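The complex is shown incomplete by one protein chain, all other protein chains being positioned as in the whole.
Let's look at chain A:
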Amino acid sequence: MTQAEIKLCSLLLQEHFGEIVEKIGVHLIRTGSQPLRVIAHDTGTSLDQVKKALCVLIQHNLVIYQVHKRGVVEYEAQCSRVLRMLRYPRYIYTAKTLYSDTGELIVEELLLNGKMAMSAVVKKVADRLTETMEDGKTMDYAEVSNTFVRLADTHFVQRCPLVPATENSDPGPPPPAPTLVISEKDMYLVPKLSLIGKGKRRRSSDEDATGEPKAKRPKHTTDNKEPIPDDGIYWQANLDRFHQHFRDQGIVSAVANRMDQFTFQTQTSSEIVRTMLRMSEITTSSSAPFTQPLSSNEIFRSLPVGYNISKQVLDQYLTLLADDPLEFVGKSGDSGGGMYVINLHKALGSLATATLESVIQERFGSRCARIFRLVLQKKHLEQKQVEDFAMIPAKEAKDMLYKMLSENFISLQEIPKTPDHAPSRTFYLYTVNILSAARMLLHRCYKSVANLIERRQFETKENKRLLEKSQRVEAIIASMQATGAEEAQLQEIEEMITAPERQQLETLKRNVNKLDACEIQVVETIFLLESYIESTVKRQ
């Protein structure tokens, strides 16, 4: 774990869970797997605090535990999972676009609480939705359950590994930590609950209606105190599925940008690609280099209803997509009217390269970007050749090359002519290694996000006094309005905040918003680069 990543993890943990959890979490990330006592001793915190912190971290899937020999339990932190916290808003927004407000709240509850039982989620979401609805209307549990089931069917939420059913004949003492297991087919199985009720009603009871004897679910008699029909079955958000969705979104928008601006019918090629991706959602694993081959006939049948393009037009589009130098779509055979695949790995590579090019263009100018693209295309170029091909005067070309070299976007490859590697008798070729450039850029992104968060915290801390004052004033105004106060009194209270203070608050708000928006942008770039690096590393 690089220093930048550790710093970012530290900031995230501190912002979301407080200082104690941050201390323990960072310690675990730095030192790897450790037992409880050692953690308490090394960090100098009391045992209770460490226990609390570990519970929180385990609840949120940030720390895992393992039983080692002699019954010692060791805890290990997962740095990459901590970094996923940056994307929580994007996950929730995606759920909103796919499954509207209900889906959004379900995913939000699951992300905020780490793991939850289905009945708990449904109840909470129904209550929250009821609060936002007009007076007299309530949210039915059934509707929320339906959305939950749909989320599970499309694999956006998954079951957490379960405590294995203990055999009664086990004579020894229970192990210090349970080993949780989950089988692939059970991961998205929704327990049969009939959750009857509406939001906010106290009298709603969860009944175990159909009573299917599932081995993992103990039967509870329904009593008024605590009916928990799905006790022990916990759900969590399936982040990999969300990532798959983001990746598909990225590919579709890339195709749209590239092809659809010139075609007569808007968005056709991107729709075709989107259809192909949707058909391969469940059949292809997220780390496969390309999707399963799909025949042109299948694609034609699966196109969304509103698209009435003829078969020949579809074939023409597919041929066009397959011939495109970006190679997003490839032709893998001729049966069934032509078998087409989507090259996921190549697509991610193109997206990463485009990101690099864009960074260079915005940082160093369009001429530098031209040189970069040139070297990328020709793989290895000598300095003289760069000047000739790019048609840029020698001095400027050298300057730009060295600038990019110093920032590690371009690297040098030495080819000696003589065995003694004398510099005057060696070829120096400029080349671009996309993987290492992507890694370097990713590292910079992590640093940027850490800087953004720190700056935002600094700005907030600077104006803390003012913020608290304005909050107090707002609270006073709200309470006075509730009790019915005159306009003049309200005016007086509002004037407690002077005009320059108001201005200061405005500036603060604008700055914080800007910093937050920047963070969101950088996090998107991080996602692209991480996906590309992961896909490349898996193929090696």
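Operating definition for what follows: contacts are C-beta pairs under 8 Å (C-beta built on N, C-alpha and C of every residue); 3 or more make two chains touch, one makes a residue touch a chain; residues count from 1.
Note that in this section contacts and distances are computed from a predicted model.
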*Out of "DNA-directed RNA polymerase III subunit", "AP complex subunit sigma", "Creatine kinase U-type, mitochondrial" or "Acetolactate synthase", what name does the UniProt record list for the absent chain?*
"DNA-directed RNA polymerase III subunit"
_Full-complex contact with the absent chain, from A:L47, A:I182 or A:L412_ = A:L47
_So one chain is hidden, and I want to know which residue out of A:R30, A:R90 or A:K192 touches that hidden chain in the complete assembly._
A:R90
*asked:* For the chain left out of this view, which of A:G44, A:P325 or A:P423 touches it?
replied: A:P423
_In the complete complex, the non-displayed chain touches which residues of chain A?_
15-21, 36, 46-49, 51-56, 58-60, 65, 73, 88-90, 92-93, 108, 112-115, 117, 174, 176-178, 231-232, 234, 362-365, 383, 394-395, 398-399, 422-424, 512-514, 516-521
